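Sharing a structure below in structure tokens format, with a few things to ask.
Note that one protein chain of the assembly has been removed; the remaining protein chains are unaltered in position.
The first chain written gets the first letter, and so on, giving A and B; residue counts start at 1 in each chain.
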Amino acid sequence: MTSTQYRVIGSRPVRHDGADKVTGKAIYTADTKLPGMLAGFVLRSPHAHAKIVSIDTSEAETTPGVHAVVTGKDFPNVENKMADLGEGSVNLAYLSSNCMAQQKVLYRGHAVAAVAATDVHIAEAAAKKIKVEYEVLDSVTWVLDAMKEDAPLLHADLVTDSMGDKAENPSNIPVHLHFEKGDAGKAFEEADVIVEREFKTATVHQGYIEPHAVVADYNEDGRLKIWTATQGSFTARQQTAEVLQIPLGNVLVTPCEIGGGFGGKITVYLEPTAAILSKKSGRPVRITMTRADVFEASGPTPGSFMRVKIGAKNDGTMIAGEAWLAYDAGAYPGGMIGPGCMCVFSCYDIEHAVVDGYDVCLNKPKTSAYRAPGATQVAFATEQLVDELAAKLGMCELEIRQKNAVKEGSRRVDGPVYPPIGLEECLQAVQNSDHWNTPLEGPNRGRGIAAGFWFGCGLKSSAACTVNSDGTINLLEGSTDIGGSRTSIAMQLAEVLGLEADDINPMVGDTDTAGYTDVTGGSRVTFATGMAAYEAGRDLQQQMKTLAADLWDCSADEITVGEDGSFTGGDKTVGFKELATELFQAGEHLVGRATVSPECPTNGFGAQIADIEVDPETGKVTVLRYTTIQDAGKAIHPSYVEGQLQGGTVQGIGWALNEEYFYKADDTMANASFLDYRMPTMLDVPMIDTIIVETGNPDHPYGVRGVGETPIVPPPAALANAIFNATNTRMTELPMSPPKLWKAMQSNQTSE
Amino acid sequence: MSASKKAHVTTTINGESTDFLCEPRHSLLEVLRDNLGLTGSKEGCNNGNCGACTVLLNGRPVDSCLVLGVEVEGAEIETVEGIACSSNLHPVQQCFLEGAALQCGICTPGFLVASKALLDKDPNASEETIRFDLSGNLCRCTGYDKIVRAVQAAGQQMSAEA
Partner (left out) sequence: MATVFIPAQLRELSGGVQSVEIEARNVREIVDQLDEMFPGFKDRICTDGNISPSLQVSIDSIMTSRGMIAKVKPQSEVHFIPAIGGG
């Protein structure tokens, strides 16, 4: 526990952008209106896999009200090369053809053409007059089928890369990963108990309520202005410039308020298309996706097949692990298999382990990150096996986790060792919790627990603070604010300077004004951009010491800054505001700045407890009580930490119990609407109790760890364990929806 | 498809008499956002699944994406822009802010309008009633916990003031 007493950190001020967001004044991308703006509509493939034989746009182009039409031909050729996009890398040729199909469509919803017109209805009607001749090809949407030698090939030139070793023949498997720690084969021979199962999970979507949207305005001088819903304006700028093959400096990206992202608003989909439409028409163009487009043509997160095996000694020590994982990449390479492999045993100190992972292309939209990408799937597998081990050994499921929990010095399966981390503390919090200590009674009821982990990254952030004449501060930063981060960043600056949160006016800048800042993702913003704000505050204090030295006629070394932000020199002690005002009156004006790129993962661990009741007639699961526990390092704004815990948990509950891409026989999605995809409503979930553990992160001035992602990791596993305890039925497939659970319960009864 | 002839519609929006021209196919949501510049009501799905476009039509919450502009002739409409009284936030807005009941904020206008309608009717609504009544509004960020609590807190404040 961090014992330092803070004034601002740990309090719960109202967010700076709050009033705008409760009065309807906040401007999201679709609310942006420019003079002469046209509406764009994207025509999309009705087929899962097809060759484009021809596209005839003539009738659309002559439709009254239509100002521009684009197809793949309007996109420049881009090199088949990998570009580092700050957070992960992408093959530019794939990125471009995902924005607009070239010779082939690879999934239903793949963009083939777009129209800009005076009204979206005119654009839509005109787009439907575009004649696309397709030659329909065989398609595949199940990961194991896509791996077969005779599977329909999505990319003729794609070969498997096994860490730089390229296979000879093309396949749908762009990447094979393999990790080994110790000697797993031998360790399994020495194990007293072994558990092994196969698991499947469905493709799921981030489900942000705001559809993707963009406004592009291509000036005659070659300057391209973009307003967009993005988690990262700088990566959106780079991707757009690369796809369009124009200089980076010609592109200005202004991040609007963003209606949710969860990892799904990092890749660009619409920006290049809107830019080309704007260039051709000479007018600004706005495109918003329909909800069906969002499901079918943005970036859901991978479905998976997993086989996991764990061996333990009779005393409960886990000694051997083995995992074979195949994750959907979607239509283009680059899924979430890496972190899947690295997270499968991330919570347990298993001395010997071997993990194989495959990234697999198939006829679904290109997958994207979704909160702890790749980790929820493997936790569903591993955390159930841990329960099974405990049962076989006659141990309590909490005790076996506590016995094997990773701690400082434990080695991950991919090699690195953990610095100080907080899984043991989270499990202790489970043990101490009111929830754990309250017996669950009644028929068809069960309790389950699960642990979870996400790395949390640092990456690059910048902050600049301009001091006003009254000592208040305008804080310019570049992290798009999806959940109150302006305030949690401002609070860190306020703390270091001895100000109140209200004294800071935080502003999310565009790519021309803010210093380079990586995406709002990876659980990094409060950690890294908060650190940048802290350092910018320190920079200000340094400058003020130098200037005050002149004012007070002493040397800068003689001036000290107290923990409350006050400056002391000689017999004088003044607060930040007082000194700032004094300096302003003396003709000085101050701008503090900082750039940071912390490189240490912040290692967010958590554990959750779920109580459920199963309706034996229908297989419907009702969540009765839920507790989410997480090590936040230090909670800057506890309400927003709780909000991350609760929101991530409920997304995980949806993933566990309902959400799924249903594919029809022709490999097209059957449920591309909110009604049919069925995310949790308010009525589907109880209150989500939270317990924030604070172990303090030594790599951050206030001890912050990223919290955004880990909460989605444990729910499917915790609920599966609860379902087992309620029904004696082990669910190995997600979602555990009523028909699937009912069927499993029936076959379980038959086999008993 | 050529644009159809526009209809002239007279209505009251947030207490002000308003008239507009719209095509028969234009939804109330499109009219509010595109014709009248009231972009507080959000489009999340355009088929009545998410509730982000909720407005009050003659006091009843409706998904404005499912109502045609021409249908509101003579009606009274209240949108999120009309909830606050001049410079004072409504208790439900204040409680959403203080209770951190919003994250990205895109669903918030719909929730506020639907919550206000519920609390005007029943300021002491139980958790169960709140969850039932607001289940047509989707939020993907908060897990709903803080929204339910904010609505309860606002209800208490409203009963105390009544």
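Keep in mind that, in the parts below, a contact is a pair of C-beta atoms (placed from the backbone, for glycine too) under 8 Å apart; a residue touches a chain by one contact, two chains touch by 3 or more.
Values in this document were obtained by computation on a predicted structure and should not be read as measured data.
*Asks:* The chain left out touches which of the shown chains?
*Replies:* Missing chain, whole complex, touching shown chains: A.
*Asks:* Among A:V66, A:V140, A:C457 or A:L499, which one touches the chain that has been omitted from the display?
*Replies:* Once the missing chain is taken into account, the touching residue is A:C457.
*Asks:* Looking at A:V8, A:M342, A:A672 or A:A726, which residue reaches the missing chain?
*Replies:* A:M342
*Asks:* Please pick, from A:H49, A:H121, A:R371 or A:K545, the residue that touches the omitted chain in the full complex.
*Replies:* A:R371
*Asks:* Identify the residue among A:D31, A:D349, A:D387 or A:E709 that touches the chain left out of the display.
*Replies:* With A:D31, A:D349, A:D387 or A:E709 as choices, the missing chain is touched by A:E709.
*Asks:* Which one, A:Y107, A:W142, A:F179 or A:F305, makes contact with the chain that was left out?
*Replies:* Missing-chain contact among the listed residues: A:F179.
*Asks:* From the list A:G65, A:P255, A:G330 or A:G522, pick the residue that touches the absent chain.
*Replies:* Hidden-chain contact among the options goes to A:G522.
*Asks:* Across the whole complex, list the residues on chain A that are touched by the chain not included here.
*Replies:* On the side of chain A, residues 82-84, 87-89, 161-165, 175, 177-180, 206, 261-264, 266, 338-339, 341-342, 354, 369-373, 414-419, 454-460, 519, 521-524, 597, 599-601, 706, 708-709 touch the unshown chain.
Going forward, only the chains that are shown with their structure count from here on.
*Asks:* Between chain A and chain B, what is the separation of their C-alpha centroids in Å?
*Replies:* It comes to 29 Å between the two C-alpha centres.
*Asks:* Can you check the complex and tell me which residues of chain B touch chain A?
*Replies:* Touching chain A from chain B are residues 1-3, 23, 25, 33, 37-47, 49-50, 52, 79-81, 83-84, 89, 93, 96-100, 102-109, 112, 127, 130-132, 134-149.
*Asks:* Looking at the complex, which residues from chain A come into contact with chain B?
*Replies:* Touching chain B: residues 12, 14-15, 17-19, 21-28, 30-31, 33, 64-65, 119, 121-122, 125, 206-211, 257-262, 288, 290-291, 482-484, 637, 639-640, 642-643, 646-651, 673-675, 679-685, 687-688 of chain A.
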